[in-house]
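What follows is one structure encoded as structure tokens, with my remarks underneath.
Just one protein chain is left out here, and the rest sit where they should.
The letters A and B name the chains in turn, as written, and every chain counts its residues from 1.
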Amino acid sequence: MAVPISYYLILGALLFVVGVVGVLLRRNMLVVLGAFEVAFTGVHLSWVAFAHYHGQLDGQVVVLFSLVVSVAQIGVGLALVLAFYRHVRCVDIEAADKLRW
Amino acid sequence: MELVLFFLIAVLTAAAAVGAIAFRNPLYCAFSLLTLGACSALLFVHLQAPFLGVAQMLVSTGVVLVLLLSAISVMNLRTGKYAEPLRRGTRSAALLLGLVLLAHLAWRLVFYPVGIGAEQKITGSAVALGQIVFTRFALPLEITALVLLAAVVALLVLAGQEPVQVEGE
Partner (left out) sequence: MVVGIQLEHMQVGAVAVLVAPLLSALVNVIWGRHLGNKAHIPALVGMTVAWAASIVLLIGSIEGHVLNMRGYTWLALGNWTIDLGLQVDALTAATLVTCTIIGLATQVCAIGQLRGEAAYARYFALVDFAAAAAAALVLADNFATVLVAWTALGLCSCLLIGFRRDDETAVAAAGKTAVFELVSTALFALGLWVLLAERGGVSFAALEADSSRMAHVAPIALLLCGAVACRSAQFPWHIWIADATAAPAPASVWIHALSGGLAGVYILARTQPLLAASPLASQVLAGVGTATALLAIFLALVAADLRRVLTYVAASQFGFVFAALGLGAYVAGVFHGFVLAFALALLFLASGAIGRAAPQIEDVWKMGGLGKHIPAVFWTFMSGALVLAGALPVSGFWSRNDVLTAALDAGDLAVWIAGCTASLATSLCAFRLVFLVFWGEPRSDAATRVGKLPASMYAALAILAFVCIALGGVGYPPGGGFINRFLEPVLGVFAQAGKGGLPHTALMAVTTSTAILGAVLAWALYGRSAPDPARDRSGSLLQVLTAEYYVETVYKHLLVRPLQAFARFLWDFVDTVVLDLLLVNGSALCTRGVGWMLGRLHNGQVGTYVLVAVVGVVVALSYLVF
């Protein structure tokens, strides 16, 4: 029998929360970017689930665009991490503390 | 049958997600991300979105992971050297927030469950998606292309800078 959409949505919510917690908890910048990926995955799952529920493809189109933008974001983020690494020789988020009082 | 399959993949996805943020070694995190991408692709296919499933594999696993792995290797982040503690001060706050967020989302979903949905299911094939994208979502398509362009330029600028001279290694 078919799977109720709620299960997909719960899974998506779980993935999102895990991703957010990961962003807040980890010190390694690369892992933080990965946690973003996890959150994105959760969101995409929700969108596709809704698209499936309504029987329309608009949700899938949105996910398509979101995939593209997330890739761009990860790429730029990695470039920034690289540039930071060149100056400070580590990828610790707590080392980036110059914008302070 | 579908339910069982769904649960299996769902458990794997959740495990992969938790692993992606929990492993100390960033390499293991990357591999968890790989698993996550594959599982979510499977879930997309299950939700009548095959094109997206393939796109997810290409993007998430192919592009993202490759980037991540190359970054890790460029920066010589070897295993064992890393015994990084969780971020000070935000540990409890983050966990608390996570719980609260989950509670919010679960509240809506568990108490107001959404059912099966419409009878007619459309498969999100390339043709079908293309028909929508190039007609109704033409403007977002162009804008996204612009965003991509900007990202590429940014990448080139940021990554092309001279490395800073460092004494010793």
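Keep this in mind: a contact is a pair of C-beta atoms (placed from the backbone, for glycine too) under 8 Å apart; a residue touches a chain by one contact, two chains touch by 3 or more.
All of these numbers come straight from a predicted model, not from anything done at the bench.
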Touch assignment to the omitted chain, from A:L24, A:V38, A:V62 or A:A79, lands on A:L24
Residue in contact with the excluded chain [from B:A15, B:M57 or B:L97]: B:L97
Residues from chain A at the interface with the omitted partner, ascending: 20, 23-24, 93-94, 96-101
On chain B, the omitted chain is touched by residues 87, 89-90, 93-94, 97, 100-101, 104, 107-108
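Basically, only the chains that are shown with their structure count from here on.
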Per the centroid of Cα atoms for each chain, what is the distance between chain A and chain B, given in Å? 5
So in the complex, the part of chain B that touches chain A is made up of which residues? 2-3, 6, 10, 13-14, 17-18, 20-21, 26, 29-30, 33, 36-37, 40, 43-44, 46-49, 51-52, 55-56, 59-60, 63-64, 67-68, 71-72, 74-75, 77, 82, 84-88, 90-91, 93-95, 97-98, 101-102, 105-106, 109-110, 113-122, 124, 128-129, 132-133, 137, 140-141, 144, 147-148, 150-151, 154-155, 158-159, 161, 163-164, 166
In the complex with chain B, residue positions of chain A that touch it: 1-11, 13-22, 24-28, 30-31, 33-35, 37-38, 41-42, 44-45, 48-49, 51-58, 60-61, 63-65, 67-76, 78-83, 85-87, 89, 91-94
